[in-house]
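Only one protein chain is missing; all other protein chains are in place.
When the chains are written out, they are named A, B and C in that same order, and each has its own residue count from 1.
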């Protein structure tokens, strides 16, 4: 059941054709905001302000923004550790995100989660998960809950091309197909899992998404350069979820400009050549592609673009300042947010000992 | 890459055509021995001589016997908990198997493994594994070791139709295909995982084995009624492993006459009807089918068959007596066979404390 | 009060909580049409239908993770592991997702899930099927761990576990499913974190969880009848949260204690309780706190030998006599 949107000019796809100028500019703005946020966080990481890992989303912006732009009230999102793009796309503020990277009390997870663990359930955003593919059964569960509650929504569950080799993903595909769960799995295929190219990690037929075929599930593959193409394909999958309550596995070709994480020094000249990165930047950059497109469409000027970019840059810089000036939470907060019942001091939370340091 | 042996009269397949009368009678005899062993163990279980679980192989005999009959010196076998058939087929004695069921010191695992955990590494038989699909990465490892050592062998790894929904199986398929590991995965599809029919446990396209397609792996499906058909299909997969060092996923349709385990009271009139069992016994019994075939071929008479059957019956009864008369191991053996180094009292085994009861 | 089987007490708890809250859903392998491998969910699929009682494929990581995800959106899944031993294939979903999603989200997400099933040896099903995971799971902050020893406890604790807003790991015992205890007809709840004094005594405190609590009771009876020793038996019922007060109070009275459990010794629950007692009331102790556990080897199949591998009442009696 390979599915493919047949138009090649994806601006003609109904979901794109009906976009207002404002909506189009918003798509562009969101992609630019993500890129500027990432670049700023890289700078701050290098300045020693941020700990742990930092997995940047630069180059992949069309995927998160394209998908999230299609979300209705009952559509939900969950992803892996490369989660800043999705977070900003669903409407989390740069301030709370940057403060989380700084490990500050004002961070979206109060400094408890860090880069890999952003969450905003009020915006239907369920993280941010560090264990490769560990979020794939959770995404299934979100879809399951929606169906259980009789809501016409879907869960979009993102993952990398390396993540497809974790077993729980196939357990999820089978259950999704068997139970007709409205979940859309989206493989952001950026060609590498850390230093391992797709060809060295996965055996497949025409593409990774085709593995869904054996589970009787709809699947498709599209290119992430053009946000219109992403939207057209994802829209179809969402409709399948909303209308038929059926899952889809979609693979989106994309590329990351930086290393796997900022600790990955091998990514230029090691497992991939500098030319390759340049080639993608020149020919497949989703922001530049969409910018050109919107200028062609006559809804954007170079000056406007500069304004958008400048605004995003300042917003990111301000977020860094906000994070820097925010306080670290007190030591006593280390044991908060472990148990609901303890935090609320319910009767359950007050009965028996929950923590064992003394 | 679906593969199919094109002959429909599988006796004509070269691997079967070249069988001597003696070899044919051996195939029949092995199937009959398994059935008699199982029936005897059921009787002893009901008599309270055997504990825990007992998963009988009655109805599926052609699979283990057909596959094992093709093994060369460097071919290996591993399976799940429904493991008596494979054990007898590789040449384990009824005595050591029955004694294991009795939990006696003379059992193949000294009474430590029980029904689900028979092993005979000297006969290239690696068990007997209780966790559903837990043996599938082990089977991969056997194939890996063969290739590493430069041997022209294959690992045959058996599993049930319910086991295909454990994630580690897909991790194994991907690695097998990517690394070109000489492993043959064989799904013994008996239509049910405990009380759940295939349709209620698995979403698939034409069959379970087709799931291999998405991993770029050869696959096939055949019927287990005719042991010639099993042999012809498995032979092809073994050749692929031996010659090309490539894996195969084979699905064999078969049927179990008893419940999932002897504790399963629901299996007639519950999740399946008595008629269904009768239908299979009448039309798909691998022993009856092969018996008729050999009579047609003129290499077997009814009397000979009776003799084979009687001999198997007596052998099983004698095994029960052997097991009954065998001693239970002493209490001190409980902590033996945990660590190689301790058992051998090597320097490593004598350094530091390994057990913590006192 | 009617005498009820442990399995039926659980069954009543499910039924009552399903009536009370439409978001409670039972899931697991064979729980619906087959009535459960151990018949704990008997009749519930027939009564409640396929939406509320759901058979899953043999995909523990997949369906436990699905339950965790659904619980984040407010469903209250009660997930059966046919054996707790099979948690090994769903370990990541339990210790990372169920246990930690609240923390990593700074308290934004709750995970009101119950994961349940039998967790015990003693049924000759071999090493792969006889794990006791309670010490591992109770080590993980974010999880709660409950091990009821009687039908009464099982029902009261299960109802509380289902209403609890944190992930509760609920460990039953196949050897107890068919045993009967008095269970009141009117509704009751038992809080997590409250131990039960199953025998009162003055000379020594026997502390235990799960089926070992019954072993301790039998031992206490023998000690009273044959050795004139009055043993107090504390059944923890819930390991995390833990009723430390009950333990400390009792040992402060008896000055001697033994922990009995069916798990393996190294870093077991007994090690935790024993070292806690020493830390807190060292001066009250007239003898070292001792431990009785399963014999330290994988679970043996042999029915005769497995009986010996697990703690028996007479093992307890002997150990008590060594320090009393």
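General observations
Throughout what follows, a contact is a pair of C-beta atoms (placed from the backbone, for glycine too) under 8 Å apart; a residue touches a chain by one contact, two chains touch by 3 or more.
For clarity, every value in this text was computed on a predicted model and none was experimentally measured.
The undisplayed chain touches these shown chains across the complete complex, A, B, C. The omitted chain makes contact with just one of the residues B:55, B:86 or B:110: B:110.
Only one of the listed residues, A:15, A:154 or A:168, touches the absent chain: A:168. Here one chain is not drawn; of C:58, C:190 or C:269, the residue touching it is C:269. Considering the complete assembly, subunit B touches the hidden chain via residues 76, 78, 107-113, 117, 119-122, 126-131, 134, 136-142, 144-146, 148-149, 155, 167-168, 171-172, 174-175, 178, 335-341, 343, 347-348, 351-356.
Remark: the residues of subunit A touching the chain excluded from display are 51-53, 100, 103-104, 109, 111-117, 129-134, 162-163, 165-168, 193-196, 200-202, 266, 270-271, 328-329, 331, 333-335, 338, 355-357. Counting over the whole complex, subunit C has residues 61, 88-89, 91-92, 95-96, 99-100, 103-104, 126-128, 131, 135-136, 138-142, 240, 263-272, 274-276, 278-280, 282, 285, 287-291, 296-298, 300-301 touching the chain that is not drawn.
In the analysis below, only the chains that are shown with their structure count from here on.
Between subunit A and subunit C the centroid-to-centroid distance comes to 39 Å (mean Cα coordinates, whole Å). As a whole-number value, the distance joining the C-alpha centres of subunit A and subunit B reads 45 Å. Averaged Cα coordinates give subunit B a centre that lies 36 Å from the centre of subunit C. Listed for subunit A are residues 167-168, 171, 174, 178, each touching two or more other chains.
Multi-chain contact residues, meaning those touching two or more other chains, occur in subunit C at positions 57, 59, 61-62.
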